[in-house]
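For this view, one protein chain was removed and the others were kept in their places.
Labels run A and B following the written order; every chain starts at residue 1.
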Amino acid sequence: MTLPRPRRVALGAGTSQTPEIPLMRLLDIQNLTVSFSQHGGLVQAVRGMTLHIDQGESLGIIGESGSGKSVTCMAALRLLREPPARITADRMVLADVDVLKARGAELAQLRGKAAAMIFQDPMTAFDPSFTIGHQIVETILAHRSARKAEARSEALGLLARVEIKNPAAVLDSYPHQLSGGMLQRAMIAMALSCRPKILFADEPTTALDVTVQAQILQLIKDVQIEFGMGLVMVTHDLGVIAETVDRVLVMYGGRVMEQAPVQDLFDTPAHPYTVALLASIPGRTGGRRRLTEIPGASPNPANPPTGCPFHPRCPVAVARCSQDTPVLRSTAPGRDVACWRAE
Amino acid sequence: MMQTALELRNLSKTYHIRAGGGLFPAVNTLHAVRGVSLILPRNKILGLVGESGSGKSTTGLMALRLLEPTGGQILVGGADITGLDHKALKPFRRKMQVVFQDSYSALDPMMTLAQIVAEPLHIHGLGSAREQTDQALDWLVRVGLDRSYGSRYPHELSGGQRQRVAIARALILRPDVLVADEPTSALDVSVKAQIINLLQDLQAEMGLSILFISHDLSVVRSLTDSVAVMLAGRIVEQAPTEAIFADPQHIYTRSLLDAIPALNPKDRQRRSFISPAQIEAGTPRYSAAALGIPPSDVPGLVQVSPDHLVEAVVTP
Partner (left out) sequence: MIRYILKRAVSILLTFVTVSVIVFLMMHAVPGGPFDGNDMPVSKEVRDKLMASLGLDKPLYVQYFKYMWGVFHFDFGVPFQSPGETVLQLLARAWPPSLILGGLGVVIGATIGILLGIAAALRRNSWIDYIASTLATLGLTIPVFVISMMLILMFAVFLGWLPAKGWDKPNSWYLPIAAYAMIPMATYARYTRSAMLDVLNKPFVTVLRAKGLSERRIIFQHVLRNAALPMVAVFLPMFIGTATGSIFVEAMFRVPGLGAYFVSSITLRDYPLEMALILMITMMFCLAYLLTDIVYALLNPRIRFGGKS
């Protein structure tokens, strides 16, 4: 196993660390594929995904349902059932550990400690039979030998940190007694309990009300900086991307279409899919109006189109797009695009 | 004078929830909707906005008489349908249709799409079986599918396609009023735009009046003519869509607008949130004292500019 190279990079705005310190590569995935055997067929959920993330960095993965964005995160922590899932990668290293080779206890130590994850629906993310406190405490005790009382007082502090006003009461509550927003805060507290180096957030606000959604996003941003974590924010919502991350990966049909610093992506989108996606956001301007729509539907992962997965819906596609799959190539520092037509 | 397609007058819904056991349990009263009055003008789209538990879906169901109101009146095209029995209601059922968020559970998995879309014609006994199927196939084309979809089943479709079928089924009777309850919330971004455009087009072509229930303010901004904001079962503000977005008056409307994520990273900012206590306290400008109305008459809506109504509050 190769060790990650320490690099010297200037940190972007929004991180609390002083610039010019050696950074740790937290996650390095090269050419990841994930497929599921289903009804005799093979569903290709991720088809050659490459991503990396460093300490303190925040990466957004945007894509529609079936684009493979959630599956990528689940694969990084080996949370998919194998079989039916089959994972291959040229390289998949999470916090110095080769994830594909890790087994049993090694994997368990990786999960929760090296990388924590928060999920879409907080109402179903907790075991209904146990109190919130029990579930946070068991997470702490799974990774560290401590007395139960210590773990409990730590859980109390974490709940206070995620801006829960009456942490003692929440600690002794059962999940069904709390609101969605409160549960998502508790979920974040639980994710933070083992000081993870990297935090995966899989659509963390999709199931929440608008006002609660904004508060939870702010909270995630705050704790990311405070704990110096890497953040992977998986979402279908360009608004969430615009609010929270430094760098963006755009996924479509199991492939990366484009990668760019967040401001560049919004200012000068390179891939036709990104262009169309940005144009279709409702509510950008006032007044009743028709929206710019992307015709057609997302590709069927059981039978993806040949060539570029977006070509059947692409306004600028040429003959080549339906035959050759475009590879991700660098167009400027920090910018990659997988398109034959992009400059 | 603007014609009214649907009017709700002081509509309310109260649930009695048994608390505890015993022969005489305590009964808690839950006011899901309290005194909602709304006018949906003909040929317009009215957005009904609120968070979960605000009573917006309950209001929509009551407007359709799919849920019995505890009090108030429902008028369709000027006719009071509140007390009508099943039989008397049937002609009005034709005039009012609904599309829900979850079209998968709203479509019978054992029926073909042609059967699903033709079913309302069948129920109301309109035309021969052949004519019904023909019309259904025409409608599939009209919502952007093609006639070959007629023999398919719901599970073969994507979410956006199913929503198109649900729309075709709702509109095949040529209703005057469509209640759309979060019809785009379960859809992907690129498909959401398709469905919003489809609703816009059909609304214009057919002269439909739509009550569009949604929590998504961005969609509401693109689609609606006017907006009513619901909080805890009551309407707190109502105005033309642009007025709501440009000049929100009620503190809760402001907190909703503040919560919309930035549309460009450069507009990112540290947010300060309006607390529920502040919202409960209301907008001081519209206190009963400031408006010079007796406290016994509040809360109620007061007009602050033409077509712009805001709830007056009791506390100063």
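One rule holds in what follows: a residue touches a chain if its C-beta (ideal position, glycine included) is under 8 Å from a C-beta of that chain, and two chains touch if they have at least 3 such contacts.
Note that the structure is predicted; figures quoted are calculated from it, not measured.
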Option from A:K69, A:R111, A:R161 or A:H236 whose C-beta touches the chain left out: A:R111
Contact with the hidden chain (one of A:D28, A:D98 or A:D121): A:D121
Positions on chain A where the hidden chain makes contact: 74, 77, 79, 104-105, 108-113, 116-117, 119, 121, 124-131, 138-139, 142-143, 169, 173-174, 176-179, 187, 190, 194
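Here, only the chains that are shown with their structure count from here on.
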Centroid spacing, where centroids are CA-atom means, of chain A and chain B in whole angstrom: 33
Residues of chain B defined as touching chain A within the complex: 45, 51-52, 158-161, 188-194, 196-197, 200-201, 215-225, 241-242, 245-246, 255-256, 258-268, 270-271, 273
Sites on chain A touched by chain B in the complex: 64-65, 180, 209-211, 213-215, 217-218, 236-243, 262-263, 266, 276-277, 280-284, 286-295, 297-298
